[in-house]
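Below: one structure in structure tokens.
With one protein chain withheld, the remaining protein chains of the complex are depicted in position.
A and B label the chains in the order they appear, each numbered from 1.
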Amino acid sequence: MLTLNYIASFFLIVLGLYCIVVKYNLVKTVIGLSIMDYGVNLLIISIGYNGGTAPIFTEGELKAASFFVDPIPQALTLTSIVIGACVTAMSLSLVIKLKEMYGTLDTREIRRLRG
Amino acid sequence: MDAVLNALRYLGYVLIFPGFLFCFMTGLLLAGIDRKLVARMQKRVGPPILQPFYDFFKLCGKKTIVPAAANKTVFLLAPLLGLAALVVLQLFIPVFRIQLHLGGASRDVADVIVILYLLLIPAVSIILGGASTGSPYAGVGLSREMVTVLACELPLVLVLLGVGRYVGRDTAGGICFSLNQIVDYQMESGSLITKASLIPAAIAFLLVIPGETGNHPFDAAEAETEICEGMLAEYSGAPLGVFKLSHAIKMLTMTSLFVMLFFGGVGAGVEHLVALMGLTGGAAAAVVTILDILVMVLLCIVVTAVGISLVHAVTARLKIEQIFKYYWTVVSALALLSLVLVWYGL
Partner (left out) sequence: MSHINLIHLLNPQHFPIFTIMLYFLGAFLIVLFGKNRILRNCIAFIATGLSLTLLILLVKPIMINGGVIAYWMGNRVPAGGYAIGIALEVDALGLFFGLLVATAVFVSCLYSFSYMSEDDNEPQYYTLFLMLAGGVMGLVFSGDLFNMFIMVEILTFAAVALTAFRNRVTGALEAAFKYLVVGCIGSTCILAGTILLYHQAHTLNLAQLGTIIAGNLDKNTIIAFALLFIGFCTKAFIVPFHPLAADAHGAAPAPVSVLISGVLTKSGIYGIIRLAYFLFQLMNLGAVQFWLVFLGSVSMFVCVTMALAQHDFKRLLAFHSISQIGYVLAAVGLSTALGASAGLYHAMNHTLFKGLLFLTAGAVLHETGTTDLGKLGGLSKKMPWTTVLFLIGAASISGIPPFNGFASKWLIYQATYEKAVETGNIGFAFVTIVALVTSTLTLASFVKVTQSVFFGQLPKECEKAKEVSFGMRFAMSILALLCILTGLLPNLVQKYLTQPAAATLFNVNKYINAMLGTGLPESGAAEFKPIGVWNPVNWLMLLMIALLAICIVAIASKYDAVRENKTEKVAAKYSLFYGGEETEFSQVGGGDLFWGFKHNWRHYFSFMHDLHSGIVNDYSLWAVVALALAMVYALIVL
């Protein structure tokens, strides 16, 4: 089952990169960024998963025999999701401004800085 | 007391020998000889050998006109800075056995790679001076000057790296860039010009000299017939004289650098000669010193004759892109050949 997770996360990352590289629409570029981010999140979660329970314990409950998933990757994923949301928000706001200024969303036309 | 003596000694170095006075006399002499030789090669009578001296004093007596568009401070200061930098640079080039101990613990202040960069300061100062006038001729001129400097840089670097590796082979670090040590090495084991692997480097350096000094045929930057002397177009009077003097001193700097890099072994011969004459003690030392200087000046004249005058007489001025191409292909290839030969132990 986990192999499938890894394949899926790899697929998502590559799909995101493909989207960024190939698609000429700014919104699609942003979507590509998000997909790539989801891929990495899936990777993190899969790495932390070992079949145990959720790592939520109070002081007394935690015993040596407790079997739970690694909590660190989950914390990392949370952070990563937050950052991913920031990326999307920020890039979409830039896209809006770009559309106002250039009148287009085509990356091939948004290239005043070159050479 | 020591400090005062030291200060006086430094002052003497800077002002008299091998600093200002020496540079002034020898540099202008070289320029005069160059003009005479070129003239004779072209079957002209040519000016008297002392003509550059006359020119210099004449220019100093003339009126200085600062163009309205110019930045006066830079316009007037740039020639002086260039001259001072050149004079100081000359202190770091030993005259065979006469090696000044200016650097405290290590006797050098600057080794040969640093000298390469110190050579940029006169070039930059003339560029700044030209740029400060606002003349379009100066703009074209400084562009060409910079390209010429750029063109000469690659072969010079290659030559110096090759020499440094060759001389440093037997030392602990494997590399030696100290000019004093390079001269010492040659006095022990013969001039570098006699080493087969360094002959291409010597030729390359010889070809770089006219480019670095801005002499014909590499004088696109100051082409009189085309862009009215480029950066000097607006200069008149004493500042112009100082630039002309700097140009003459640069000839001395480059030729003496060549002599010390490739003919350093000649100094050993001088000592033998004095020993043959049967002199000892203080007298011998004095004679050696004087002979050293004379021999170096003589060699500089020879190098000027071959490297500058002869090339001047037989060629026509190159275009700037040709200069660049020439240095980065032919001359660099020669220097690179030397570097590779030295690298693989020849």
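Here, a contact is a pair of C-beta atoms (placed from the backbone, for glycine too) under 8 Å apart; a residue touches a chain by one contact, two chains touch by 3 or more.
Given the structure is predicted, the values throughout are model-derived calculations rather than measurements.
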Next item on the list: Touching the absent chain in the whole complex: find that residue among B:M25, B:I121 or B:I293.
Entry: B:I121
Check: Pick from B:D55, B:D111, B:D219 or B:D292: which residue touches the chain that isn't shown?
Finding: B:D111
Check: Touching the left-out chain: which of B:F22, B:F53 or B:F177?
Finding: B:F177
Check: Going by the touch rule given at the top, which residues of chain B touch the chain that is not shown?
Finding: 10-11, 13-15, 19-20, 60, 63-69, 71-74, 76, 80-81, 83-85, 87-88, 91, 102-104, 106, 108-111, 113-114, 117-118, 120-121, 124, 127-128, 131-137, 139-140, 142-144, 146-147, 149-150, 153-154, 157-158, 161, 164-165, 168, 173-178, 220, 228, 233-234, 238-239, 242, 319-321, 323-325, 328, 339-340, 343
Notebook entry, point to check: For chain A, which residues touch the unseen chain?
Noted result: 13, 17, 20-24, 26, 29, 33, 36-37, 40, 43-44, 47, 70, 72-73, 76, 79-80, 83, 86-87, 90-91, 94-95, 97-98, 101-102, 107-108, 110-115
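Here is the rule we use: only the chains that are shown with their structure count from here on.
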Next item on the list: Averaging only over C-alpha atoms, locate the centres of chain A and chain B and give their separation in whole Å.
Entry: 63
